[in-house]
Every structure is written in C-alpha cells, then in structure tokens.
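So that we are looking at the same thing, I have put the structure below in structure tokens.
So, chain A:
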Amino acid sequence: MVNPVLLIAVPLGLAFALPLFGLISKRIVKYIPVVAFIFNFALALRLIPDVLKQAIVVEIGGFPPPFGINLVAGPVGVLFSALIALAGLLVAVYALAYITEGPKEKYHMLYLLLLAGATGVVLTGDIFNLFVFFEILCISSYALVAYIGDRAGIESAIKYLIQGAVGSSFLLIGIGLLYGLFGTLNMADLAQQIESASSISVFVPMVLIITGLGVEAAIFPLNAWLPDAHSSAPSSISAILSGIAIEVGLYAVVRVLFTIFGATNMFMFFAFLGVLTLLIGEMCAFAQNNIKRMLAYSSIGQMGLIVFAMAIATSYALTGGLFQLVSHTLGKGLLFLTAGYMIYRSGSMEISAFEGMGKRMPLTSLAFTIGAFSLVGLPPFVGFPSKFLIVRAALAKEEILFTVLIGLVLLGTVIEGAYFFRVVQVLYFKKANGNSERKDAPVAGLIPMVVFVAFILVMGIYPQLVIEVLNSAASELLHRMEYIRSVLG
Partner candidate 1 sequence: MRIVEVILAPILALLIGMFFLGLARKIMARIHWRYGPPITQPVIDVIRLFSQKSVSHGNMFTLGVLFSLACSLVLILFLPMGKICPLSSSGGMLVILYVMLLAPFGIALSGGEAANPNASIGISRKLTLALGYEVPLLVILLAVMTHYKTLSIVNIVSMQQNTSWALTSLPLFLSGIAYILILPAILGIRPFEITQAAQEISSGPMVEYGGSFLALATIQHGLNLFIGIALFVNLFLGGAGNPPIFFLKMLVVFVLGLFINAALPRLRIEQAMRYLWRWPTLIAFIGMIIVLIIRR
Partner candidate 2 sequence: MGISNAFDFLQNHVYYIGSFGLIFIGLFIMLVKHNLIKVIIGLSILETGVNLFLVSVGYISKGTAPIFSKSAMEAAPMVDPVPQALVLTAIVIGVAVLALALSLAIRLYHHYGVLDLRRIKELRW
Partner candidate 3 sequence: MDRNQIIKWLKAPAKMGHKYSLHAIYFCTGCGIIEVPPVITARWDAERFGVIPVATPRQANLFLITGYVSVKTLKAIIRTYEQMPSPKFTVGFGSCPINGGMYWDSYNTIKRLDKYIPIDGWIAGCMPRPEAIFVAVTHLWTLIDKDMADGYKRYRSNYHLYRANQEQLFGELEWPPLFPLEDQVEQIA
C-alpha cells in the first residue's frame, strides 16, 4: 500500500526544492514537473484498484479523524488526482518547449504548487485544509496568469485576484461559522452532525462556502474572472486553469453540497443555475472573435453542463457529470494547447488569423479539430459518451421539467457546435494569405497533443475504461453515509 500523501507531498516538496535544483543546473529545472507528475500519475493509477475496494484514509500525525487532519483517498479523490497528474504531466511536457521567456524557474515552481494545491483539495478530508490548498492553488494561479507580464496578463491577474480573494474570504467565514456550530473541521464529522443543527443556521455557512468555492468553479454570476484570466495566461496555464483549476473548484462545491450538507433540496436550484451558466457561457463564446476568450467562455458553458449533471443527483447523472468533467479536461486542455501554438504561429488571438492553419500546422489543426468535435459531443470522441450519460440521466427522471432543461442544455450544445465548427472551417477551408510555409509545433508540443488525442479517442470508443472508476466515484458522492463510515470507521 502506497501512501496517498505522496501525491501532494512530492510536487509540493519538489516545488520548494526547485530553486535548489536551479542552482545546480538551469537546464534541468523544467524537467522537474515532468518527473513529478510521471510519479504522481503512476501512483494514482496504482492506487485505483485499491481505492475501488475501500477508501484509503490517511491520518496526518496519527490522530484519528475527528481530531487530526486526514486525507481521504476515495475513488473521487484518486480519479481527480489521476486526472490532475495526467493533465499536469502533459502540460509540463508541453511547457518544455513552450515556455521560453521570463523567469522560467518561477513558472515551474508555481506550476508545481498549483497542481499540488489542486491535488490537496481533492484528497483532503478536512475543510480548513481544503481552504488552505485552495489558496495555494489560487495564489499560484494568480501569479501564473500574470506570468507574461503584459497589459492583459496583469489586468486579468489583478481582477482574478480580487474576486478570488473575496471568494476565499466568504469561504473562510463559512468555515468559521461551521466550526462555531459544530466545533469540528473534519468533513465526515461535519456531515455526521449536520442534521443536528437548525436548517437556517446551516444554510448560511453553506451558501457562504458555495459562493466562495463557486468563484473558482465558474458558476454563473461568479465567473467574471474566468474569460479574462484564461485568455491572458500563457496557453499552457490556460489549459491547466480550464482543465484542472475550475474542475477542482467544482469538485469542492460538489463535495460540500453532497457530502457535508447533503443538500438535496438545493439541487433543483443548481440544475437551473447550471443550465443558465451553460447557456450564458455558450452564448458569450458564440459572440467571440478571440480564440482564447472563446475557449474560456466555452469552459463556463461546460461547467454549467457539469453542474446541471451533478444537480440531477442520480448515479447515472453523477457518472455522466464526472465523465463530462474528464472529457472536458481532455478536450479543453487539448484545445488550449493547440491554440497556444497556433497563436504563436499566427501572432494573433483573432480567429481570422488562423486562416490556412490546416496547411501550415496540419497536426496541430487536426488535434484542435478532434478536441472541438469531442467537446461538441460527436462520436467517436470522448465527449459523446459523457453527454450521452447526462442526457439519459436527465430523461430517466421522467419529469417534464428535466426534459425541458435537457432541451435547453442541448440547445447550448448546438451553439457550441456553431462556434467550434466555425473555427474548424477557418482552420481548413480558408486560404492562408501570406505565409503558408508548413511548420508544425515542436515535438515537445506535439507529444502532449497526441496523447490527449489518444485519450480522447480511446475513451470515446471504449468508455468502459473509466466507467468503473466513475461509477464508484459517483456512488461515493451520492452515498454520504458510506463516506462518513469509511472515514470515521
């Protein structure tokens, strides 16, 4: 049995050790994240079979759960940490060639910190610890957004920072209230005691926490930072923000809602909120001419879809939602990576600047196309089975309301299709004016794209690969009593 703590400890430790490595040799610095995440990914995969049988609870410092801080490596946690490690690994490989300017050491350090924070969020069993890891994630991402240091980067970073800080303050107030009510910070313990308090006194901290986490999870009115930050960050960071950061935020929201509060009566509200987020995100994306803003708004839309799926709160729906989450990470990560090199080549973020990219960067364009098709939900790519599950779950409710909502969701898909296909057309079917020399992304850039594409295809054709993990993750989220039992014993 390996210890899940290593999943957090390795990147965190390496992050702080990185400047030391930098003293030895400047050149090896950029390989450290790669190494870290190879390790993490292998470890997470190694953990999966164990975790499917029984969640692993690690007590830090040896105190039993209600008192000490603990890590809970259940199916959800391991699924997410595998996902984080995978995306982190691929983006780190991508960054080998992509990050050529600026303080590279700091980039890699912050990058490791960001993902260590993210892993911490998904693995922790303690709500304050969650806050701390969350802040690690957030602060490092503020800094990374500003990494390029141009006007847009700084502006978006400060905006992101202010909203994020307000959100974290709310989160902290909520945690304080909870602690005041129950005198414990352990999530399982909180969950156990939650029914003992009056509903309104639980409601306020819940809302505070959800608002705080919702800022990171890009739920509708709280997501104004997202398009700015995603579009101004370096593309590798955009990929991580879009593929990991907001997913982790969403994980936190879901964990709080499902496990701690068991707030089943809020689900209807979240279903509406999800659909609203979806529609607004997709419609804003539809009106964009800037590729990265478009992708960023599309992320909002996808988050809305996932929120909607989660809010249906059946085991199908959770499986579908988690699957959609996975497919979004894969698809959006791929899209940002490819967009990064296309922007690099064309020198502009305008979609119209990508004319003729199909000839100039064939592999990159192909990868972009596959990512786009996957996000729209076309078979045989991974977006299809996930959307399939969500739609089926919504219809299995056999309520007219949910049928209408799923209709709206799929309307969002139509809009999504419209703007993604527009880009695909620009890539392949517009004549390049001027430079049409064929020069693809460097190998280090292509490898992660190819791996992403491979995952998209394999999971699309053979969804059974992950469906078991997803199913047990869904049941972990759905059955809070089992979670409590497995943590508290």
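Quick notes on this structure:
Keep in mind that, in the parts below, a contact is a pair of C-beta atoms (placed from the backbone, for glycine too) under 8 Å apart; a residue touches a chain by one contact, two chains touch by 3 or more; residues count from 1.
Here is how the candidates were picked: all candidates are chains of the complex that A comes from, given by their letters.
Just so we're clear, the structure is a prediction, and the values are computed from it rather than from any experiment.
Evaluated over the candidates 1, 2 or 3, chain A touches in this complex the candidate numbered 2.
Here chain A touches candidate 2 in the complex through residues 128, 132, 135, 139, 142-143, 146, 149-152, 154-159, 161-162, 165-166, 168-169, 172-173, 175-177, 179-180, 183, 185, 227-228, 231-232, 284, 287, going by the rule given at the top.
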